[in-house]
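Worksheet for the structure shown next.
With one protein chain held back, the other chains of the complex are shown just where they sit.
After this line comes subunit A, so read on.
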Amino acid sequence: MNKVNTSRFKDKAFRRLGMVVTVSCLLILAVFVGFVLYMGLDRLSWEFLMSLPSRFADQSGIYTAWIGSIWVLVLTTLISFPLGVGAGIYLEEYGKKNKLATFLEINIANLAGVPSIIYGLLGLEVFVRIMQMGNSILAGALTLALLILPIIIVSTRESLRAVPSSIRDASNALGASKWQTIWNQVLPASFGGILTGVILALSRAVGETAPLIVVGALAYVPFAPRGPLDEFTVLPIQIFNWVSRPQHEFVINAAAAIIVLLLITFVMNGIAVYLRNRWQSKMKW
């Protein structure tokens, strides 16, 4: 009887502890978001979104920054999605399970942990200098694509691995070729997971600052980019620039820009959750 009581007590204690930890994490986030909203919400307006940067804080806006962010986001998606998912499919479904594969696997996992500024340096040397793209959106997008490729590859492989082998067996036993099985059964069943991984990786890319500074994104761009080879800035860099100024008005601007950036990432995460739920409810085993 005593033993039962002790284990029951432990159970309760652990549940309490878990609750405290969860609540305090959420609380910290809430305080941070609340503070930013308090600082910046008044500054947020249509005008703020549509104005070019200026040396006067009250005339300054984030037009070039969010346009730049969207350019970078779209290009990064176009580059990293096919490459990452393709590599994931190859490694998981076609690659032979030998020593080379293990070596690659370990390296990809390690690449996901390399500090982003290192990718920036790589991008600066390879894309900006050797390939002579200059401080362009394309160079920035390629750099960010490199940064998130390992994450996409790993999450793609995890999703593919989660597809039960009984489904593959069923398809193969009906005379399907390997690709037919992958295309008709494995990919639809794992697509929710793959998309979730891609979107979460992209929302990380949206918030990246360091590699883009190294690649040469500018803090002050007096025009909105029109093509992938134009110079650019992005929201995090604009925020970074404003925060480092002494005038209080610029800090308020930064808070307002943070709200926009947060909104973008929340929306992207929301889409990821929605897609995952939608595909999961379709795929019940």
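We take it that a residue touches a chain if its C-beta (ideal position, glycine included) is under 8 Å from a C-beta of that chain, and two chains touch if they have at least 3 such contacts; residues count from 1.
FYI, contacts and distances are computed from a predicted model.
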Chain not displayed: protein name in its UniProt record ("Ferredoxin", "Response regulator receiver protein", "Serine 3-dehydrogenase" or "Phosphate ABC transporter ATP-binding protein, PhoT family"): "Phosphate ABC transporter ATP-binding protein, PhoT family"
Which of A:T22, A:N184 or A:S244 contacts the chain that the document leaves out: A:N184
Contact residue for the chain not shown (choose from A:L37, A:I117, A:I167 or A:L187): A:I167
Residues in subunit A touching the chain absent from view: 97, 164, 166-167, 169-177, 180, 184-185, 189, 282-285
